[in-house]
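Before anything else, here's the structure in question.
Removed: one protein chain of the complex. Kept in place: all other protein chains.
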Amino acid sequence: MLRSVGLESPEELFSTIPADILLKDLLAVPPALSEMELLARFESLAAQNSAAARPSFLGAGAYSHYSPTIVDALIQRSEFFTAYTPYQPEVSQGTLQAIFEFQTLVCQLTGMEVANASMYDGSTGLAEAVLMAERVTRRRKVLVSPALHPEYLRVAETYVEHAGVELQRGDFDEGAGLSSFDEAGVDSETAALVVQSPNFFGCVEEVERLAEVAHKAGALLVVCVTEAISLAMLKSPGACGADIVVAEGQSFGVPLSFGGPYVGLFATREKYARQIPGRLVGVAHDKEGRRGFVLTLATREQHIRREKATSNICTNEGLIALAATIYLETMGRRGLQEVAGQCAQKAAYAARRIGEIEGFSLPYSAPRFNEFVARAPLPAAGLLERIADEHNITGGLALSHYFPDRPNDLLVCVTETNRRSEIDALVAALRETRG
Amino acid sequence: MNQPKASTHITQNESLIFERSQTGRTGYRLPALDVDEAPLDQLVPARLRREDDLAGVPEVSEVDVVRHFTRISTWNYHIDLGMYPLGSCTMKYNSRLNERVARIPGFANLHPLAPERDAQGALQVIYELQQHLAEITGLAGISLQPAAGAHGEMTGVMIIRAFLDARDGATEEKRRHVMLIPDSAHGTNPASAHLSGFTVKTVRSTPEGQTDLDALRELCASNDVAGLMLTNPNTVGLFEKNIREICRIVHDAGGLVYMDGANMNALVGWARPGDMGVDVIHLNLHKTFSTPHGGGGPGSGPCCCTRELEPYLPVPRVVRDDDGFALDYGEPRSIGRVKAFFGNFGMHLRALSYILTHGADGLREATEAAVLNARVIARELTGEYDRPFNDPPMHEVVFTDKRQGRKGVNTLDIAKRLIDYGFHPMTIYFPLIVQGAMLIEPTESVGRQEIQQFVEAMRAISREAEETPELVRNAPHTTRIGRLDEAAAARKPVLRWQPEGKATAA
Partner (left out) sequence: MANIPEDLHYSKDHEWIRVEGDAGTVGITDHAQHSLGDVVYVELPKVGDKFMAHESFGNVESVKAVSELFCPVSGEITEVNESLQDTPETVNTDPYGAAWMIKIRIEDRGAVDKLMSAAEYEDYVKTEAE
């Protein structure tokens, strides 16, 4: 081949690179591994992740749900996972139709009118929602619930740092476990209220009331959902009056995978469709009148509007959005309701049992979905470490990880994958370890 | 004579899943609830619950779902089917081995908030990948947190902002405001610069397709320049030969150099941005390191920077100490988080697997093959298609529709006609500085035979443009749908399915 382009040595291919920056030696990367060696190496690394192999009650933005076998089987079809972004609709109808179904499902679940093809994840979706609220209202102040996932808040802070948006914290009702906003502070400068429901502490917020507070001041209500299975049971954010809804879609059949890749759901009102970040797929027809799907309203995006784009985002989370779509369609209307029901029932059972342990309490009175805070009579971090070591259970998250002023609180999450025997074992372990 | 790449075959029709839904069908079964069932009202009062009974969400069987997705999947072109010559997108083979690695239960089932001591293997994966990327780029500071190229780019530009503010002061008069971006850049560059609060000024290119040094010097004469965002090799596929001088000019003006790493597939194992004088770069693991594009993501866009800029990288950082691997949240100068948790970890696994299965030799050879393949295409097609720049291309080569345009056949037509020959179209109308651009990147994942088939297809289209231009203008002829009316779609956007009678435009 080299000869066919008139060259003698591979080095000549790189003749336009100045000699002083051309590498003389091989990179300090180890020699190639065979397939068998590689698998052995990764298996041994995976074996050091002991937390992956034991019963777990961790939630807090990433949830362990059962994913039907066909989800992973179908996304591994070459036609899906090795395809590019569907810029050429004639040879991308499979991807485009799947995204159209995804957008429809997201609208149905969130109760909104328009959804995009997905964001990187819930946290970046929330940051984009804050920026969008500023674009729509041309106001600069955004009031954020103190019961928002702390990592989401950090991401939003980074994104708005140079956008001239000011994030202010709302209040927290320590009895109910719900966020509250001083109505006097929600004023004509306020672009949006941002609230997570169920909130970071597992409590279901009074979203309808918060929508009223926001709308009275001409502000938007942004609702964030980290446990998307809750959408199958709880009143949809759209029905509650939300203007922008973002959610983490990992719960829809996507593996935990140490935090990613996940998929952000992003939905809004029809009137804001041209302010939405990211890709959109719409219906189109060819000359023969055949229905197809195409990327549309692209003038919002960076490759056309450059620095005036609604976002710099240039991908969606295609394959993960596909996994979520397949999951939602496989579980279907009744399956989603049943999963949500089991989560709520099992969490209620676990909460009741843990609340009965001497010295433990459940500090919040608000209704919850599948997560709750339990207050232990001793520091939660040490307690959880001990039950991991002695009982081989990850009992939840010590909230001191994010909130040093909550040393004794642990956040417990229960899903349909946690058998009753696991819950009972957790209760026994907590009881045994409490003193 | 080579066999042509494609022939036609039957394709299956398939409606939207919502149109197939039948009340009462299910495709799942859960174990029976094993705790005492409490009345729902006791758990969540009715006023906080859904009232619509999830109306509209499909009810289908498992085999319905399998056939549905299998059928629509066949409407996609994909890498496993053949060459995907999308310039600037680097569509290379996605090894099944990497997929297997990512699905090892010890990784797939690991919760991101698992205690560090019980997630040492995952932290080691991140740490090792960081080490390898540092070696490959010649830049010491690495964060794997960004989820995509544009996200890594935003991270890099924010790091520049934070560094300059710390160095010069963050007051309005001390702050530098201008980010220089070549006219050939990806659209994400100005969008990311804008997100970080910069004003964009454009640097023009020379007729030879290189950054215009005089224009750059002129722009750098002001002391308001924060930096330059440069793609190298640039978006016309040429190595910026004056890269050292470019970096010097920007540095002398007090600015930093950001490199868009979209085209790293031309450099791995042969040259390193860090050695060129570049301060920050993002990589696209889904391009250079072969993690699958998945029909538009997930990507992964690590941000790599010099030792000097390292403190500004997102937190947490994965570090190694005496007890093993740990997460370090402590750096006060950090720009903060850009994403929850640690980035697209599943992509980190695949990229590390790619690096380890290639080794130092293999990485260098892959780059060599990628450049050689582009060189072959440049040589074989220069007779038929106008090539605006004469310098030998790196891993991708740009042509235009200038010659075919005389017969009324434009770049879009040529791209669509290529589909009839069994190939995915090349990147079209990018970069913007080349009128009617066709940017072709074969990558290393294509053999001699398929390159030859591609060349023959392109030559045949060029002949057709002369002899039967209508044939090209109306392409494609073999796909299940023809060209779509995108204008009508954008005027009255229909962005979701609605039950019969409820369909409205968005």
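Per-chain numbering from 1; labels A and B assigned in written order.
We take it that a contact is a pair of C-beta atoms (placed from the backbone, for glycine too) under 8 Å apart; a residue touches a chain by one contact, two chains touch by 3 or more.
As the structure is a computational prediction, the values presented were derived from the model and not from experiment.
For the chain excluded from display, the touched partners among the shown chains of the whole complex are A, B.
Of the listed residues A:T299, A:N392 or A:S421, the one in contact with the hidden chain in the full complex is A:T299. Touching the omitted chain from subunit A are residues 274, 298-299, 304-305, 308.
Residue positions on subunit B in contact with the hidden chain: 429, 486-487, 490-491, in rising order.
The rule is short, and it goes like this: only the chains that are shown with their structure count from here on.
Here the spacing of subunit A and subunit B, counted between their Cα centres, is 21 Å.
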